[in-house]
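Below you will find the structure I want to go over with you.
Note that one protein chain of the assembly has been removed; the remaining protein chains are unaltered in position.
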Amino acid sequence: MSASYAAVGWNKQKKIYDWLIACLCFIYLLLFISVTLIINEQATFETLLIRSTSTLAVLLLHIILAIGPLCRLNKKFLPLLYNRRHLGVTMFTFALVHGSFSLFQFHALSNTNPIISLFTSNTNFGSLAAFPFQVLGLFALIIFFLMAITSHDFWLHNLSPKVWKTLHMFVYLAYILVVMHVMLGVIQYENDPVFVIMIFAGAITLVILHLLAGSKERKLDNMKFALQREGFVYVCPVAEIEDSRAKIFYIDKERIAVYRHNNKLYAIHNVCKHQGGPLGEGKILDGCITCPWHGYQYLPHNGQSPPPFKEKVSTYDVKIIDGKVWLNPAPFAEGTERPGAEIK
Amino acid sequence: MIFVTIILIIVALYLLAGLVFAIPFMIKGVTVIDEGAHGSSWGFRIIIIPGVMVFWPFLLNKWLYASKMKRS
Partner (left out) sequence: MMRSLRKRHLQIWSAWALLLPAGITLAWLAIPYQQPVKLLQTPAQELLPAIIQTKEHDDYTLNIRSDHSHTVWQLEWKNKTTLNYPSAVIYKTTVHNNDPEKAELVGRIEARGDYIFELSPVPHNQAGLKFILYDFIHEAVIDTFIFKNPFRGPE
């Protein structure tokens, strides 16, 4: 949005979200430390810290990576997406604590610089069992660091949404690095297969969720519209579009959302200017189309964000003939006012 | 070992240069390249410092370009 930036964009919902994150983390750490101390009384403070923060970070990473596809499969999960970046920064913080203490514990006791020691104390890159797994963790941490420091909207705006999204897609690379960091690291010293099963279950769950969500989206992208007349294509009967909601159509390589508001139909480009959220999956709140991802708003008749915000999306012509909705996929310039189509 | 040391020194120098750049950028540059930063809090300016240290050449370029556009 283009109003003045604040350090952290808190509102009531985000505060509730953040409190929940804090409670979740606190309960997890408490449980982990208590159980470890019961099983192993000899555990040192450093070991407790290194292990509890690392497992919590891995757990949070799985939750974060599941939120996207879950939301695409079921709208009920959308509240989780709303403040996902705070969950991400929290995950990075725990990963950083784990990384720093591990570096201190395993590499800071000699007169070599700890980071140099991290790279040079084990160079068995050709071996699986003795692979320098700590290096994998460091690279994942660097990716999480770059994501965390650019998680403010200032960066989204200034690096451009495309660059920003690409940078943040490196999380998938970081995920595979984390999985291998765990598999080639701590699991090499464990005889119990339960840890392998847990990591495997986590990875498979994420793969299945992402593939399911992806194939669902593909179906939408492969929609065929047979009827065409004077540049308009027939998309659906009027009755299929609920009030204050939209249906999304994929025509000529663009997704268009047709919204019903105050007994009229309006069509706008489906992609939110903020992070590319699916506007057609949101609803009309206070007379504005509201993005389901982060609540960015647009007016249905002209695709403009209400002042003081300045985002604009393309608009389209829509008409109703005999209770059937016809849509013209030729876009108007972003923010162009269109009359909409009256439902009689 | 020498290779790793050299890389680390380069990274450290790069980040240090970013930190130096961050000072004038916080005061002036940020409002030149992004109108959303007008009237923004100091909390916001501090929270973007780590990012400025990493992406400073890009921001410097953007700043120079924005001032040039303003003049012409």
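Just a few scattered comments:
We just call them A and B in the order they show up, numbering each chain from 1.
The rule is simple: contacts are C-beta pairs under 8 Å (C-beta built on N, C-alpha and C of every residue); 3 or more make two chains touch, one makes a residue touch a chain.
All values reported here derive from a predicted model rather than from experimental measurement.
For the chain excluded from display, the touched partners among the shown chains of the whole complex are A. Summary of contacts with the chain left out: across A:4, A:36 or A:120, the touching residue is A:120.
Interface note: of A:196, A:239, A:285 or A:321, the residue touching the hidden chain in the full complex is A:196.
In the complete assembly, the contact with the undisplayed chain comes from A:165, out of A:15, A:75 or A:165. Contact with the chain that does not appear here is found for just one residue of A:130, A:227 or A:330, A:130. Residue A:207 is the one among A:43, A:73, A:207 or A:223 that touches the chain missing from this view. Looking at subunit A, the residues touching the absent chain are 106-107, 109-112, 117, 120-121, 128-130, 165, 169, 172, 175-176, 179-180, 183-184, 187-188, 190, 193, 196, 199-200, 203-204, 206-207, 210-211, 214-215, 217-218, 221, 253, 255, 271, 276-278.
Methods note: only the chains that are shown with their structure count from here on.
The mean-CA centres of subunit A and subunit B are about 26 angstrom from one another, to the nearest whole unit. For subunit A in complex with subunit B, the residues that touch the partner chain are 1-8, 113, 115-116, 119-120, 145-146, 149-150, 152, 154-155, 157-159. Partner subunit A is touched in their complex by these residues of subunit B: 1, 4-5, 8, 33-41, 43-44, 46-48, 50-51, 54-55, 58-59, 62.
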